[in-house]
Every structure is written in C-alpha cells, then in structure tokens.
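Removed: one protein chain of the complex. Kept in place: all other protein chains.
Moving on to subunit A:
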Amino acid sequence: MNRINKKLQEDKKLLSIYFSAGYPNINDTVQIIQDLEKNGVDMIEIGLPFSDPLADGPTIQESSTQALYNGMTTKLLFEQLATIRETVKIPLIIMGYFNPMLQYGIEAFCKKCAEIGIDGLIIPDLPVGIYAEDYKAIFEKYGLINVFLITPQTSAERIQFIDSVSNGFIYMVSSASVTGSQSGFGISQEAYFKRIADMNLKNPQIIGFGISDKTSFNQATQYAKGAIIGSAFIKNLTENGVGSIERFVGDII
C-alpha cells in the first residue's frame, strides 16, 4: 500500500509541511526532510522550484527563485533524494509546476519518483481533465498518487469528478488566494470546510493555504484529516534558519 494511503488511515490529524528544495541552501533538502520527520511531521511536500510559479505568493516565489539561483534542477533534486528512503519513512510528495516535469519527460519523471520512493505528486497547473485523459495511466503504472486541488469556488459536480479521479487525498485550498496571503479563518471559510466535510467524499481532505500556526491548524483539522503549512514554514526558515525546525513544529503539535 502507498505510504500516503497508510498514513491517511492513522487515527490522528495530519501535519504536512511544504518547503522549496534547495532553499535556503542548495544542500539543505535532505536535512530538512529528516528534521521534519524526527519532530513528528506526518507528510512532506518537496517543492520543485519553477521560474514562474503562478499559484504562489511572494514567500514561496522568493524561495523558489533563490533555490534556482542556488543551482537547483530536477536532476539535482533526484540525486539529493536518491538514498532518502534509507533514513525517512513518512510519505513524500513532490509539488511542482508542469513545465519542468514535461521537459524531464513525464514517464521518466514518474519512473524516477518510483525508484526513489516518492509517493505522490501535486501539480497545480495540470488540470484534472488533461490528467485523466493523458497521464493517469502512467502515474498509476508507477504507483504514484496524484493530488488535486479544490477551492471555495469549485462546483459540487466538479468536486465529485475530482474525487472520482483521486486515490489519495484532496488538497482543499482554504480560500480564493495564492499561497501565503491569508492567516486565520473566518465564518465563510468554516462554512466551506463544513460543506465539503458533509459531502462525504471517498478521499479524505487536507487543507492548505492560510495555515500558519497552532490555532489555524486546529481550526482547519476540525473539519479535515489534516493541514499543510508552506509559506509560514519557509518564512521561519528564512528568519531563523534550518536549526529552528524543532521549535517551529513543536509549536504546532
């Protein structure tokens, strides 16, 4: 069974952390992953940097730009992760934009992920329709779970379709926004969380965008299986360095 599915069966609320590979320093990738696991994080999204990240706010954009400037490439990331499964057991997901994967070759990319022990992918600009038609068979051949996003504007009908194509979890974007632009949730977001929870989808939901601390984590996981922290974690890395991971995670769980 895929590590993501196994993790989703655990009787607890999951904390997932996103960071940009190659940031703050080019060789921090493995250390960050190991420290996150050691401190109790349940799942990690490893950001593959892209020059033009449309769905990201300034914090993730800047970390992505810096990572590229540091010399991060798809090939180098795979090299850094080559022996990651000797030390890390939790689910690992690569999150990145479609173009770098397209240039690497979608099948070659999936094959490499499977060899390393990557469990899933999140590709914000690969729409579910094109995935289902052109790429689903390749992802499944290599045992990779592809995770799709839904937003407060996504229609019920489309959510049902996304649920039918998904085989891991649904990434629930907390509000209409790019990453890192909100903090805390209001009444309308709680209503949206509840509306989705009441749909009884076959895939559990993990909420992302706008989760930055213990309060917002607890609020989000009242309605969902887990929550993802990205921009707030990167901001912490920028301000306090890689050595601050224990304290950052400890403040949340």
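In this text, a residue touches a chain if its C-beta (ideal position, glycine included) is under 8 Å from a C-beta of that chain, and two chains touch if they have at least 3 such contacts; residues count from 1.
Definition applied: contacts and distances are computed from a predicted model.
Enquirer: Which listed name, "Tryptophan synthase beta chain", "Branched-chain amino acid transport system substrate-binding protein", "Sel1 repeat family protein" or "GXGXG domain-containing protein", is the one UniProt assigns to the chain that has been left out?
Expert: The record for the missing subunit names the protein "Tryptophan synthase beta chain".
Enquirer: Pick out which of A:Asn27, A:Ser51 or A:Thr83 touches the chain that's been left out of the picture.
Expert: Answering carefully, the residue with contact to the hidden chain is A:Ser51.
Enquirer: Given the contact definition stated above, which residue among A:Gln34, A:Ser177, A:Gln222 or A:Thr238 touches the chain not shown here?
Expert: A:Ser177
Enquirer: Since one chain isn't shown, list which residues of subunit A touch it in the complete complex.
Expert: Answer for subunit A: residues 50-55, 57-58, 61-62, 65, 68, 73-75, 97-104, 124-128, 130, 148-151, 153-155, 158, 173, 176-178, 181 touch the chain left out.
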